[in-house]
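Here's the structure, in structure tokens; my notes come after.
One protein chain is absent from this view; the other protein chains keep their places.
== chain A ==
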Amino acid sequence: MRSKLLALATMLPLSTLWAAEEAAAEAAEAAPTLDVGNTAWVLTATALVMFMTPAGLALFYGGMARSKNLLNTIAMSVMGYIVASIVWVVCGYTLAFGTDISGVIGFDSFFLSGIKVTDLWATGNIPVLLFAAFQMTFAGITVALASGAVIERLKFSTWIVFAALWIIACYAPIAHWVWGGGFLSADGVLDFAGGTVVHINAGVAGLVMALMLGKRSDYGKAMFPSSVTLTVLGASMLWFGWFGFNAGSELGADGIAASAFLVTNTAAAVAAFSWMLVEYVTYKKFTLLGIASGIVAGLVAITPAAGFVDTAGALVIGVVAGIVAFYGVNGLKKALKYDDSLDAFGIHGVAGIWGAIATGIFANPEVNELGTGLLYGNAGQVLVQVEGVVVTIIYTAIVTAVVFKIASILTGGARVSAEAESQGLDEVEHGEKAFNLR
């Protein structure tokens, strides 16, 4: 608006130029006002996403751990969220969403100082403080997701130190590149709600930690999940919270949010179905753990695409997500022989990569003018998406390795003793039991 006015002004005599400049200044002063509907929705969505980590993910993961490690596994998710909550307001937010420095990182000030309650985020006209809170819940779930790869053998103190350092050194920069005005967003990478920032990031971080930490001592022996019931309950809570995650990422109560909400549900349902069918064909059982895993795989894959694709796109994304994640868990892990205990990489990494690339294929400009994919004539988008995926994988792998090493040194070794491992971490690390069935 301002540039148009100025362009007009240059063609006019000097006296009118002054008047035009005044008008432009007035236009700038007529500051945007807070959008009540958007603010109400994002407040709600923030609470929904918060619920995903210490409740949804904690139970999803906890139910898959052996009963002697159930509390420790839950504690890693809960503590991941707590650590993220603190780090985010101290420095995480400003590194990710502060004023851009050369496309690499952001920075304004520590402790969110300088952000007034009246300040509005440009997208959605919601309070900046609300945007900061919404994004905080994403940092929390991302680090908690990575914990699934290393349960039942990682020292709790190492985990706490790792979580703090990792959010600063790994999560915040990638969030900045994709969402905070950094170089990947400048290159045009589409990531509606966190395919690269959240899922590929968490999956790769989990894999790197699992490789560095080594397998559980009795890996491959009878490792019965403590409760598939808890896992399914957790998956359902994740599904519920994911509406806030994906539809909330529109930062507005509008048609795109509604579309994101619907396709999120479609992809989850379809992926659960396709995982179940592939598993049935392979093993002749309809496992509920497989259905729950498929739900999560579908949710992961639709995340980057949620605000860009239509229902048909979501159906294809979901079907493929269930199948690739099934092979991520049943093929890749067995072939490469790493102990990614709860398949953080097998599901979040693999389905996340598929979702990121699929966004470049299925993004429909009729849904959202900000994204045009291969099927709508923009073949280049797929390459841009691949760039986003590759950059994330490389950066995450390197930084996670460094940060994990530092956390390990600071806490006197990352792994619990062999005795503690066989005794179970609930008793050794927490002095508690998940159940007292007496």
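Throughout what follows, contacts are C-beta pairs under 8 Å (C-beta built on N, C-alpha and C of every residue); 3 or more make two chains touch, one makes a residue touch a chain; residues count from 1.
Throughout what follows, contacts and distances are computed from a predicted model.
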**UniProt protein name of the chain not shown, from "Nitrogen regulatory protein P-II", "Amino acid/amide ABC transporter membrane protein 2, HAAT family", "FeMo cofactor biosynthesis protein NifB" or "ATP-binding cassette domain-containing protein"** = "Nitrogen regulatory protein P-II"
**Prompt:** Of the residues listed, A:A31, A:A222 or A:V281, which one is in contact with the missing chain?
**Reply:** A:A222
**Complete:** Of A:V90, A:L289 or A:L383, the residue touching the omitted chain is A:L289
**Request:** Touching the hidden chain in the full complex, which residues of chain A are there? Just list them.
**Result:** 64, 220-225, 228, 279, 282-283, 285, 287, 289-290, 293, 329-330, 334, 343
